[in-house]
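Of the protein chains in this complex, one is absent; all others appear in place.
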Amino acid sequence: MSCAAQSATGSLTTGERMFRVVEELYPICRSITGNGVRETLRRLQREIPLQMEEVSTGTPVFDWIVPREWNIRDAYIKDASGRRIVDFRKSNLHVVNYSVPIHRRMTLAELRPHMHSLPDRPDWIPYRTSYYQENWGFCLSHCELESLVDAEYEVCIDSTLEPGHLTYGELFLKGESDAEILISCHICHPSLCNDNLSGISVAAGLAQHLASQPRRYGYRFLFIPGTIGAITWLARNEAAIGRIHHGLVLAGVGDRSPLAYKKSRRGNAEIDRAMSHVLRQAGREFRLTEFSPYGYDERQYCSPAFDLAVGRLSRAPHGEFPEYHTSADNLEFVSPDSLADTLAVCAKAFEVLENNRSYVSLNPKCEPQLGRRGLYRAIGGSSDAGQQELAMLWMLNLSDGQYSMLDIAERSGLPFATLDRAAQLLVDHGLLRASPAIPDARSKKKGLAL
Amino acid sequence: MSCAAQSATGSLTTGERMFRVVEELYPICRSITGNGVRETLRRLQREIPLQMEEVSTGTPVFDWIVPREWNIRDAYIKDASGRRIVDFRKSNLHVVNYSVPIHRRMTLAELRPHMHSLPDRPDWIPYRTSYYQENWGFCLSHCELESLVDAEYEVCIDSTLEPGHLTYGELFLKGESDAEILISCHICHPSLCNDNLSGISVAAGLAQHLASQPRRYGYRFLFIPGTIGAITWLARNEAAIGRIHHGLVLAGVGDRSPLAYKKSRRGNAEIDRAMSHVLRQAGREFRLTEFSPYGYDERQYCSPAFDLAVGRLSRAPHGEFPEYHTSADNLEFVSPDSLADTLAVCAKAFEVLENNRSYVSLNPKCEPQLGRRGLYRAIGGSSDAGQQELAMLWMLNLSDGQYSMLDIAERSGLPFATLDRAAQLLVDHGLLRASPAIPDARSKKKGLAL
Partner (left out) sequence: MSCAAQSATGSLTTGERMFRVVEELYPICRSITGNGVRETLRRLQREIPLQMEEVSTGTPVFDWIVPREWNIRDAYIKDASGRRIVDFRKSNLHVVNYSVPIHRRMTLAELRPHMHSLPDRPDWIPYRTSYYQENWGFCLSHCELESLVDAEYEVCIDSTLEPGHLTYGELFLKGESDAEILISCHICHPSLCNDNLSGISVAAGLAQHLASQPRRYGYRFLFIPGTIGAITWLARNEAAIGRIHHGLVLAGVGDRSPLAYKKSRRGNAEIDRAMSHVLRQAGREFRLTEFSPYGYDERQYCSPAFDLAVGRLSRAPHGEFPEYHTSADNLEFVSPDSLADTLAVCAKAFEVLENNRSYVSLNPKCEPQLGRRGLYRAIGGSSDAGQQELAMLWMLNLSDGQYSMLDIAERSGLPFATLDRAAQLLVDHGLLRASPAIPDARSKKKGLAL
């Protein structure tokens, strides 16, 4: 495996630290409710001070109801000799998630409809769920399935499905303003690394990073079971949703594919444009995809009554890579470097959001004399303006109150950070004045084409 | 030739039935007025219950005046031996349409300026007209023209150009609403198959098809002489033009080239978008062209004072294929399959218009729980949502009153019919409510890019 977790904590890189979180959470059998979620959140509390929230079974949340809590201790299929030929203790993927308890002998013919495999990937175990329809089942490799003989088997799922709670974690880093940025990841998948653990570890890493940064925005981190968790959170926090100016779902961000950003339903929200800008400026391969109502919890955040400016960052395309929802989405499938790279890109995009604002030129009639202020080369005639001079010229030219700095970054093709430094210099020399406010979250200002 | 008309009527395919109409109308010498038009319309009355309208010579229609009626019995050029070397009875293309009568002997030198041929296609007879300037002439193959010797010829055109009527056919299929869809084809060309007979036969076929369908819209079919017919109809029906919400000119739809849709002057009218959607979803080669004020009767429907949402469906590009306006535009040039395919595409586009409406989600906060209603697969985890599930998610996500179903089809890339079925399911389960009205015909709502 990777050497990411071999060294002592103190000397770990950011990527290695995030990978260690993935490694430690990997064995836990998570679901949309139950002790696996609690154990996961407790482990995360060693990284970040998140609150654990519990919502009772039966609580109505919009069109849904918080389901009964599912817990599982053991499960197996034993052959005639009493050997566990399918064993939950070897992989928690072997049990269809939310299986109701069962313990009886049955023929292969009776058992067969309850078994799931992947004929195309005969060595991998699929991941299957049955949250909202009472059912039970086993997942196993197709090779194992094919090797079963027509005999009687002992089938046992030692699970409980009882009134209890839905559990999720929440962490809020207060900002200077009431405006918030939402970061959401799902925590409901059992031993799957890219699909849920990568998002969890990067979200935790981002929370650690942002905790030490000045923050114009507050940052709200949600570690929630997919779909029902997002719905539950939205239902409990409906009154406060107007504070969310931007948001990001993190899912599948640990594999080795290039980063892929899926735009919000609005399509040109500031988060969409910030992410596009950062990815483009990085000069590496990346994908931008339009919003669709299929995927992760952006489905809920972007439902028509909320229409939040929430996009999604991923790597390998959702549902299209063979390892998706199989035992091959394991520790080998994610890398410390990918986790660290994802975190760095998110941090850069949040820097854009933090610093994006409009400026007004205090000297809008012709250019001000930059040279007199030491802001322009003294000897004229050489071919190129330096990038810093160009950035100042762009800021001065477009700071008419109509353009945000992100607009200027898009129009000029210059990196946002370069423009930001130029703006600071010009403010320091009394040539620009920043307009103060964070714009209203619901304004859907038409940005330049992405 | 094709076997399209060989079988008995009852067992003919749709394409064969339409081709038979072409075959039967082919020999008739049509013009913008006269008995050829009446004979054509009478033949069509065996297919559909169209009304024949007569407008008197001299009637002012906007900037034009209904011309005198032209009829022709015979025409020829005889050589010294009395042999008909050009003979109207062999092809009505031989006479310049609307030629005034003449009967006298003349030298080749006198005759030559009145003869038209195609040097580049020496075996084909061109089609020429002189509606609004009194003139006479003959069209013949270049080979024939070249073979003429310098002698005296007997020249005869036994035609009449006298006060009478302009004749056109009209058929209205009433709909549930007052809103109308216009289907227009020209009936003024003599023995030319693709150019006028294909449009006529498809329009008749569409009328037969639509007669048995439920219709939100009324459908108005016009079988009119080109230009002067459209102008006459518009002048006589100016008060009712506001009822035309969408329209389609059918011209040159029988040849074997891919379908080509020419957008209305508006460029993004619902008919433009419906046709584009249907052609794109068909997964075959097609062409979309922007409006231009040259072509067929869309020139009149899209004149600035009317600016109707009328596009044009054709196949081979107007005026750019060699057979255009020549004797080579014959029965070989059109095919039953092309006629049937054109009809099918039109029917699909009208289905889009018939069913296009906005829905409002009755559960806009997060997704509704589809699984509880049996609308979602019970076992989760597999990679792909079925197209039907995707269609439901799109309908739920975008049904905020801002999006029509055609908008959703364009944004999602899903077939309109799939979305329509999903919408019906969701309505049946109380999750969507249809907004009732047909939008105002004159609203030029900006659609998504075509």
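By letter and in written order, the chains are A and B; residue numbering begins at 1 in each of them.
Just so it is clear, a contact is a pair of C-beta atoms (placed from the backbone, for glycine too) under 8 Å apart; a residue touches a chain by one contact, two chains touch by 3 or more.
Values in this document were obtained by computation on a predicted structure and should not be read as measured data.
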Options B:17, B:30 or B:265, residue touching the unrepresented chain: B:265
Full-complex contact with the absent chain, from B:33, B:92, B:129 or B:159: B:129
Residue touching the undisplayed chain, where the options are B:26, B:172 or B:306: B:306
Interface residues of chain B (partner: the chain not displayed): 62-64, 96-97, 116, 126-133, 135, 137, 227, 230-231, 234-235, 238, 265, 290, 292-294, 299-300, 302-307, 319-320, 324-325
Hidden partner chain, residues of chain A it touches: 361, 363-369, 371-372, 378-385, 390, 393-394, 396-400, 411-412
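Operating definition for what follows: only the chains that are shown with their structure count from here on.
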Rounded Å distance between chain A and chain B, as computed from the means of their C-alpha atoms: 53
